[in-house]
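Moving on to subunit A:
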Amino acid sequence: MTGEPLLRMRAITKSFLGVRVLHGVDLDLRAGEVHALVGENGAGKSTLMKVLAGVHRPDGGTIELDGEQVAFEHPVRAQRAGVATVFQEFNLLPERTVAENVFLGREPLRRGLVDGRAMERATAALLADLGLEGIAPWQKVRSLSVAEQQIVEIVKALSQDARVISMDEPTAALADHEVEVLYRIIGRLRERGVAVLYVSHRLKEIFDLAATITVLKDGDLVGTWPAQELGPAELVRQMVGRPVSAVFPEPLEPRGEHVGRVRLSVAGGGNSQVDGIGFEVRGGEILGLGGLQGSGRTEVAHALFGIARFTRGEVRVDGRVVNPRSPRQAVRAGLVLVTEDRKSQGLALHQSVLANGRLVLDAVFPFGSGPRARRLPGVLSSLELVARGGHGQEVQYLSGGNQQKVVLAKWLAAEPGVMVMDEPTRGIDVGAKQAVYRLMRELAADGVAIVLITSELPELIGMADRLVVLDDGRIAGELPGDADEEAVMALATGSAPREEAAS
Partner candidate 1 sequence: MTPLRTTVRSLGSRLGTTGLVYAALVVLLAVSSAFLAARGATLFTTANTVDLFTRSSLLGFLAIGQTLVILCRSLDLSVGHVAALSALVAATTMDGDPSRIVLGAAAALGVAALIGLANGLIVTGLRVNPFIATLGTALVVQGYLDTTFQGPAGSVPAAFQTFGYTRIGPLPVSTLVMLGLAVAAVVFLHRTRMGYHMYAVGGDAEVARLSGVRAGVPVVTAHVLCSITAGVAGLLLAARFGTGNPQVYANGYELEAIAAVVLGGTYLLGGRGGVAGTIAGVFVLATLDTVFNVLAVDPFVKDVLRGAVLIAAVAVYARGQHSRTAARVRFPSTGPPAPPPSPPSAPKTAPLGGRR
Partner candidate 2 sequence: TTDTPDDDAAEGAGLTPDEEWFDQEEFDTQLAQRDITPEGDPEQPWLQAIEPEWTDTSEFAIDDPGDATVCFSNASVSNPWRVTGFITMEQQVEALQDEGRIGEFRVSDAADDDNQQISDIQAFVDAGDCDAIIISPSTTATLTPAVETACESGVPVIVFDRGVNTDCMVTFIHPIGGYAYGADAAEFLVDELEPGSTVLALRILPGVDVLEHRWAAAQTIFDDSELEVLGFEFTGGDGAQIKDLVSQHLQRGSVDGIWMDAGDGAVAGLEAFEDAGQPYPVIAGEDELSFMRKWDEEDITAIAPVYSNFQWRTPVLAASMILAGEEVPSEWVLPQEPIREEELQDYLERNADMPSLHYAKFGGEDLPGFPEAWTDR
């Protein structure tokens, strides 16, 4: 795996609005090798990737491909040169078919007209090549699951005969078992001699996949190491700039014991997506809700929060029957939901930090919320929010982790008794993650009941006092907080005998 690099980036510099985002970053990619790019939120990973993809033009520095200097003025130039990218943002057209998405911008022609059949045939072949017969080329992307959409993006990159593929957090929305499929695909790419640039916040993936690791911090190159020479602890130290001791804060002792009164209880809850949902959460407790992508965890959260409510069963908050029909009722009852999708469900991006933070108070408690609103700046600073423009800054300019903090502050302002958190650490860096974990513990200590939904098993197991695992819309079983990953997966995939587990 040595020899001349296929792609060589040298001294790449890039500023936005006068702010340096990359300062003289070097990066080499070799054929058949996975190169991981890591760093905190806002370190400049995506920006570097976009420079490579031709989305941004660097202010300085050079890119060489096969020893020849190149300048990608447009993404298409990069693609033509064999540099394909799977961007961090969703990059498909939901209303178009898989084939149309894969060939977008390069539709094959026959006698001047687009040859739809050829397009579908070629797509089918690509899918088959990766062993993904489950996706049909004529399906609308809208009808695919998130994981499938992710696969389509990768297929699209592959279809360009790319020699270099960069992937920006391709697994952010994937559950562990789906990540396996991605591993397989990356394995094939490696066999084919493709150079892969891989960005992820999941350390496990990085050590599973990468041969080389480059760390960025605040736009500066920290260093590049062979993966074997760098243990996880050392990697984190390089990223954060300080050693990080324990990732997960200590649970309240004694672990798993019910520390307070029952704050949330669900019995026989069900709707068109889930059925027979029943569990209790006590104040001070963190209940983990496990399951595969699509197992219905978000649906349960949404039902509790009154978005797609339970059509049967009963939800009690602090002993009162609530059965919320809208988020508003849920919030009034003291139950809040930190949604999994920050940008589309959590934030009004053009509004200020403060306006977003006040939104729940404004919407649900418009009168007499003054005292609570006045506490908001305190809440924000206790979350260590970093907003260069202060609290008047529009949240669109914050990094992902800081945006998530605004979302949390918004809900904390409502002083909830029960917090449901759906993927609260998705896409945020180690440091921010730790802040969120600490916050959860503190809330629990204050008597808040927490339901945590996460697709990262270590997080689930590390944080939860108790686990409920869903499978296909039903509860597959309950586990103590110190259960191991195999036990959770066994329930989630339905490979454990149901009766036994449920008892």
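For anyone wondering why these and not others, all candidates are chains of the complex that A comes from, given by their letters.
Here, contacts are C-beta pairs under 8 Å (C-beta built on N, C-alpha and C of every residue); 3 or more make two chains touch, one makes a residue touch a chain; residues count from 1.
All of these numbers come straight from a predicted model, not from anything done at the bench.
Touch with subunit A in this complex holds for only one of 1 or 2, which is 1. Of all the residues in subunit A, the ones that touch candidate 1 in their complex are 53, 55, 74-76, 79, 85, 87, 89, 91-96, 100, 104-107, 109, 112-114, 116, 131-135, 142-145, 147-148, 151, 156, 177-178, 180-181, 270-275, 292, 294, 296, 311-312, 472-474, 493-495, 497-498.
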